[in-house]
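So the structure is just underneath, and the comments pick up after that.
For this depiction, one protein chain was excluded, whereas all remaining protein chains were kept in their positions.
Letters A and B name the chains as they come in the text, with residue numbers starting at 1 for each one.
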Amino acid sequence: MAKKILEVKELTTKYITRFKENVYAVDHVSLTVEEGKSLGIAGESGCGKSTLALSLMGYYFPPLYYTSGEIIIDGQNISGMKPDDVRKSILGKEIAYIPQAAMNALNPTQKIIRFIEDVVHAHHPDATKEEIYDLARTRFERLGLPASVLEKYPVELSGGMKQRTVIATSVILGPKVLIADEPSSALDVTSQKKVIKMLRDLMETEIIKSMIFITHELPLLYNVTDDIMVMYAGQIVEKANAEEAVFDPLHPYAKGLMGAIIVPEEGLRDVKLTAIPGVPPNLKNPPDGCRFAERCKYAVPQCKVIKVGMTEVGDGREYRCIFSEEELREFYKDAQ
Amino acid sequence: MKHTIREIFHSPKFLVGFSIFMFILLVVIFYPLFVTAEPLEIIGKGTFFEPGIYVNVYDGVNSKQYTLNLDDAAEKRIASKLGDQERLDMQEWLLSFGIPEEEIDIYDTEKLIELWENNYDRSIRFPGMTSARQKYFGRLNTSLAGLLSTEGIVLAAENQETGELESTGIIEQTNYLNVGQVANVRVLPLGTDNFGRDMLTELVSATGTSLKIGFIAGSIATMIGLTLGLLAGYIGGWVDDIIMFFTNLFTVIPSIVLLILISYSIGQEQRGAVTVAVVIGFTSWVWTTRAVRAQVISLRHRDHVNLSKLSGHSVGHIIVHDILPYIASYVVMAFILQISSGILAEAGLSILGLGPKTTDVPTLGLMMNWAMIYSAHIMGKWWAYFPVIVVIALVSFSMNLMNTGLDQVFNPALRE
Partner (left out) sequence: MKGYVKYFSGKLVWFLITLVAAFVLNFVLPRLMPGDPVAIITQRTVQGMASQAGIQKVYQQYAELFGTNKPIHEQFIIYIQNILKGDFGLSFSQYPRPVADILKSSIWWTVALQFPAIILGWLIGNTLGALAAYLKKGFDKVIMPVSIFISNLPAFGMAVVLLVIFGVKLAWFPTSGGYGFDMIPNLSWGFIWSVIVHYQLPFWSIVLIAIGGQAIGMRSMAIYELNADYVKYSRFLGIKDRTTIKYVFRNAMLPQITGLALSIGTMIGGALVAEVIFSYPGLGSTILTAVMGQDYPLISAVTLIIALMVLSATFLIEILYGFIDPRIKAAQTD
């Protein structure tokens, strides 16, 4: 069995609103990413996937707070560490992040190389400017970015270039885990392709050891990642390898989502996850039973009452539903 | 709409600002109903009477007198004339005169006054003593006369036939009168100004005028700003270029320069409160224009506007139905700020001597101007300028609070 690079056990984090209400946007999430593997996380907007991305960093600032659970990176449990130690020895070094809106992710008044210097100095205070420049140039060129980018200000770069610069900067210290939150959603098609290729390169060249890729664009996940998790209302509802998650989902929500892309066709990349009628529950007061019951066409009265856990069906595959695998397959067959 | 209004009145900042403003407004409206005196009527002969209750002495003498035996009456009477400072001053004079220090006990009132009366000479001026100081001792001496006497004051009237004075009565030191029974009492809560006018009545009237000036100036500035902003933002193209050229021009050229030039050109006789307000309005539209234009540009390509265009609606219809409702909140906020800056602009102009003509109406700026010209601030006549500053600050503070409150309701992102 391959080495586990990232292991998350029952992680729960919450937002505290202006009115002091707790909103559990990540609710007992467990996941594992092995060396050389990538994991995709899918779901409607507001399902908690972006919050999960932030929570995985193990570094919290208001209004997001850590509640319980563990994050273990390459055998090191970071959940109990002091925030400043996490910052110094984990962030950027062991685990790195690519934000959703890379357009504004770079300080507009700083040259790229100055920012990279700050990143490196935060972890290696003694590094000289020359060393950092050499490191940055090598990494940028290895990832197909001209070294001249380093001497530029963010405004001087195009959108796609900026996003690739952000990615190259994020992995400057060769983190073990890279978390990419919708890294390509705001880009044009050509730039998107370049970004995806770059992420693949990162894995192939082993600059990073594993990746978590978050998006609402399913075709992208199918093409990029090994495994896929589907999130709904702060919880994981389906975990499977990419093939199964897309073509043979078990959870009715996953089924609804994937239904839209069963026919692989050019132009489907724009299919958004809005095919299911209804809206997710309010996480200030989540329902006791299955959170999807309100919108589920197979729901029975018990669904709204019984608290459902994950059911394992072998080979690391899990889903969250009171019905058995067979019953679910039966439903889907009838539907067709 | 109803919901928005409810939300506005739930914003604490807006509520506080609104309450202060309404209080000021209500005072301005209702005060004249109770006090009907002319605000600019000169009642005091002399400048800067202290705030207080003014009792007519003639009526007082002639009103019913009561005897109250109060032990500390004499003590208070002496203390009012002979405080610690006066005692020290007397000591200073006596020392300069050559009395040995050990003979002067400044806390033994009787001995001190005796010593003083035996030695003081108005004509003596010690080396290094200013003539003002010499005069001060003269006044001090006069005020001490009869201080220790226990006798009453004899009232006398001239006999028409003999021309002699005949005693008509005596006012004992234990006599009191009931203020409520005196026919003529005038309360001057804020005293009088340099011309002898009742400060409070004048201040209320001035506040009203200043609010009116602010309102007129604000309305004009907002109307111009709104019109230009709509034209520039909605029509765009060369119209936008021309309007923005002038807007940028007047942003850089300070409005105080325009205000001074225009106000002076109009001439003092023609400068009524309304004229000043109009001038201020015509020189302060730039910020509204900029804000409205920016808002309109962001609205111009929204779906509902496009839909309206496709439906063949006229430009006027689109502006009224599809643009104005969306920028109404900004316009209201800009209007509020314009009012308060209009009031401040009037005050500034008046201090520079370019306010409304002085004989017509009082304004907050004119009152400030008068107080400054008559050096009320240096002479310690706080009631002549401090209430004016407080009112100006309160008006502008309340307007700003209302504005911030509205801003937080309309732009939830600003809430913390």
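Following the convention adopted for this analysis, a contact is a pair of C-beta atoms (placed from the backbone, for glycine too) under 8 Å apart; a residue touches a chain by one contact, two chains touch by 3 or more.
As the structure is a computational prediction, the values presented were derived from the model and not from experiment.
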Which residue of B:V182, B:I392 or B:L406 touches the chain not shown here | B:I392
In the full complex, which of A:K9, A:H28 or A:K88 touches the chain missing from this view?
-> A:K88
Among B:V185, B:I260 or B:A294, which residue is in touch with the absent chain?
-> B:I260
Determine and list the chain B residues touching the chain excluded from the picture.
-> 248-249, 251-258, 260-262, 264-267, 344, 347-348, 351-354, 368, 372, 377-378, 380, 382, 385, 389, 392-393, 396-397, 400, 414, 416
Considering the entire assembly, which residues of chain A contact the chain that has been omitted?
-> 57, 59, 61, 87-88, 90-93, 96-97, 99, 101, 103-111, 115, 118-119, 122-123, 152-153, 155-156, 166, 169-170
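Operating definition for what follows: only the chains that are shown with their structure count from here on.
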From the C-alpha centre of chain A to that of chain B, how far is it in Å?
-> 63
